[in-house]
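All protein chains but one are shown at their positions in the complex.
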Amino acid sequence: MLEVKNIDVFYSDLQVIFDVSFGVNTGEVVALIGANGAGKSTILRTISGLVPPANGDIVFDGHVINKLHNYSLIELGLVHVPEARRLFPEMTVEENLDIGSLRGQAKKDRKVNKDRIFELFPRLLERRRQLAGTLSGGEQQMLAIGRGLMSLPKLMMLDEPSLGLAPILVKEVFRVIEQVRSEGMTVLIVEQNVKQTLAIADRAYVLENGKIVMSGKAADLANDEHVKAAYLGV
Amino acid sequence: MSILQVKEVSKFFGGLAAVSGVSFDVNENEILGIIGPNGAGKTTLFNVINGFYKPSKGEIILNGKSIGGKKPHEICKAGMARTFQIVRPLRRLSVFDNVLASAFLRAKSKAEAEEIATEVLKFTDLYEDRDILSKGLPLGKRKRLEIARALATRPKLLLLDESFAGLNPAELDKSIEIIRNIKKSGITVMIIEHHMKVIMSISDRIVVLTYGQKIAEGTPDEIRHNQQVIEAYLGEA
Amino acid sequence: MKKYYPFITLALLLVLPMLGFSTYVMHIFILLLMWATIGMAWNLLSGYCGQVSFGHAAFFGIGAYTAGILYSKAGVSPWFGLPLSVFVVGVFAFIIGLIVLRLRGPFFALATLASGEVFRVSAENMEWLTSGTLGIMLQKRLWVSKEPYYYIILAIAVTTFILMKYLVASKLGYFFVAIREDQDAAESMGINTTLYKTIALVVSGMITGVAGAFYMNYMGYIDPHIVFALHDVSIITIMIVMVGGVATQWGPFVGAVIMVMLQEAVRSIGSLGALHQAIFGLLLIFIIIFLPNGIVGDFRKIKRFFGLGRVRA
Partner (left out) sequence: MVQLEVFLQTMVSGLLLGGLYALIGLGMTLIMGVMKIINLAHGELMMVAMYIAYWLFTLLGVDPYVAVFIASPALFILGVLIQKYLITPVIKVESILPENQVILTVGIGMVLASLATVFFKSDYRSTPVEYASVTWYLSDFWQSSPIELSISLLWAVSFIFSILITLALWFFLSRTDIGKQIRATSQDSDAAILMGINVNRVRAFSFGLGSAIVAAAGCLFIPLYYLYPALGGQFTLIAFVITILGGLGSNIGAIIGGLILGVFESLTSTYIGMGWAPVGRFAIFIAALVFLPGGIASLLRSRRLGK
């Protein structure tokens, strides 16, 4: 469904991503793991068109998307739930969800979809008129995921969904991701919480210093000595 | 003998506690690591200690003197320097001028400041790059430049915020060596780090924060086997 | 060779009045030096220290009124206004700084703009002191010929130039630039940013104030709309440095030459009269979009444009 082909990315004259290629198939949960600063978020930002790749192509659902306007990707069915959630803090929960469905079919189905999201996250229904900035961290993450789902995506990219959450909430977030996945969503997830991520992913790529150094089935990677030593702290 | 005492320090933003009731001591000439998941309040803690934020509660004592609520430049003068997680070189100045600007803090003349800057640049292995504009430096060297700039203020205590993030293995080794040398030269180091391998090997003691609270403190070995830490941070074993 | 430039320039400037230029040309030279001085002052605060002021008219006006009031109320020669304005403007600049230096970036800029306006309105209304909109007129200027005025403003400009050169290379200069580049980083490097920003503001204000006091003596007439003018003083000051080159030693001179010439050229073509603001506005827009660091700052870019410089990859 998504294919990233040999991309190089620069921040001004500094290269941060080196010849990275990977793919995500329909129905899969794929994880990008690696240390802070390894370039995981940059890859997601490149796919969403916030940063242009210097070389290489990104193909989504048959379209070469790195030449398209970044705001039009969501209509193709690609949504990026950004790091640190990035809600619109001075807007209500409901308005945040509305912003997720500004285009195409998603706009027509807004009402039905909203009900579906509220069913999925009853907490959000209780707080629908509250400002997003006043939600707790866990609720904010649910809203961020909900806002992403409102666009009726085919592929959802999650950037560090467990960031800054207490362990108990982290579990909750991963439960939500599993639920989303069980509804047939394809997911590309970036996480520093390696252990839990590998537990829910089908496949994973390990990123170090802007290069992919390993890839394989999530279960295999979880047992790999290098991964264990570097990321699982064992 | 402790150089820095953090006593029951809390910092609230709105109603949210970014740091709550954290206490620990930093002993003279040790390397103290601070770890914890992203958003655990580590950088906020640094910002409180170095004076960017006023602590909402609690006391911070540097060398026997309370510094809570003092301005960053006063705290720096009192002997504490820091680096930033997102590197902040003075972009349109050369590497040398970057360090020179902070060397003026202790120097009595320009010549003396230049001497300090030269010495610090050699120490951090940046002397070759001294004429390059700092915005053109690669990340690894920029991180080192930050350390150099902090060292030029002649601190007794150095706060390093993620000085290893995003470095390649060669740069990593270089930075580890530099930090060990800093300790050897008699400066106490407090370091926030994600890179577990590095922090475990370099620290004398480690403080673990999650959710703004300290959940453990001890030697790397103790931390590695602390059940609470494993659950909250390292992942359930 | 390059290090002799200042001396060659100085020698040229010293012999200039002896070359028998008309009084009009001398007048232009005097204005040019005055504006270069104000430009250098602005450059210190805004170019080097990064605190963009939209209110240098406040300092210029206070300096001018110091000299003017000395004459109109105390009956003393307005020349005493030159040394006195250093002190008076210094005090006012310090007080203004206490308020406006709390702000950063564009908010600082606008607060200074407002402070300039406050002084203009105050000068208009405090008639007992300033004679309001009537202004202050000298009965007789001290000299008829231009030469003495020329040498006085030359001395002021040269002193300012040397002071700038010295300041920029000193500890203060480094601290100023550190503050401009990153105030938080500067603060954690042990730089008392509030103190050094205040120093930059006060020094910059003082120099501008002296230029204002000179203006009173030279022109013989001031009123609030002239010396506290937003467009004709504060904005022109910004333009001189923007055109010439922000944070460069020679930028204010280059900018002053261009702006004074342009001003005179526009003024001499009667039909353009009212358009001169539009021309300046367009020039400002042009400079900001195409030469954001001014002629001196973007010299390489200009050379490249005309195919003169080596193209750097």
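What to note about this one:
Each chain gets a letter, A, B and C, in the order it is written, and its residues are counted from 1.
Following the convention adopted for this analysis, a contact is a pair of C-beta atoms (placed from the backbone, for glycine too) under 8 Å apart; a residue touches a chain by one contact, two chains touch by 3 or more.
These numbers were taken from a predicted model, which means no experiment stands behind them.
Although one chain is not drawn, the whole complex shows that of C:Ala41, C:Leu82, C:Ile235 or C:Ile295 it is C:Ile235 that touches it. Across A:Asp8, A:Glu75 or A:Asp109, the single residue that touches the chain missing here is A:Glu75. One chain of the complex is left out; on subunit C, the residues touching it are 46-47, 50, 52, 54, 99-100, 102-103, 105-107, 109-111, 113-115, 117-118, 121-122, 124-125, 180, 230-231, 235, 238, 242, 246-247, 274-285, 288-289, 292-293, 297.
For subunit A, the residues touching the chain absent from view are 48-50, 69-75, 79-80, 82, 86-91, 95, 98-100, 102-103, 107, 131, 133-134, 147, 151.
Heads up, the rule we're going with is that only the chains that are shown with their structure count from here on.
Counting C-beta pairs in contact, the chain pair with the highest total is B-C. Centroid analysis (C-alpha atoms only) places C farthest from subunit A. Here the chain at the heart of the shown protein, by mean C-alpha position, is B.
Here the spacing of subunit A and subunit C, counted between their Cα centres, is 54 Å.
The distance from the centre of subunit B to the centre of subunit C, each centre being the mean of the chain's C-alpha atoms, comes to 42 Å. With each centre defined as the average position of its C-alpha atoms, the distance from subunit A to subunit B rounds to 31 Å. Residues 12-14, 35-39, 137, 160, 162-167, 192-196, 209, 229-230, 232-234 of subunit A are the ones that touch subunit B when the two sit in their complex. For subunit B in complex with subunit C, the touching residues are 50-52, 71-74, 76-77, 81-82, 84, 88-93, 97, 100-102, 104-105, 107, 110, 113, 149-150, 153.
Within the complex formed with subunit A, the residues of subunit B that make contact are 37-40, 135-136, 138-139, 162, 165-169, 194-197, 210-211, 224, 230-232, 234-237.
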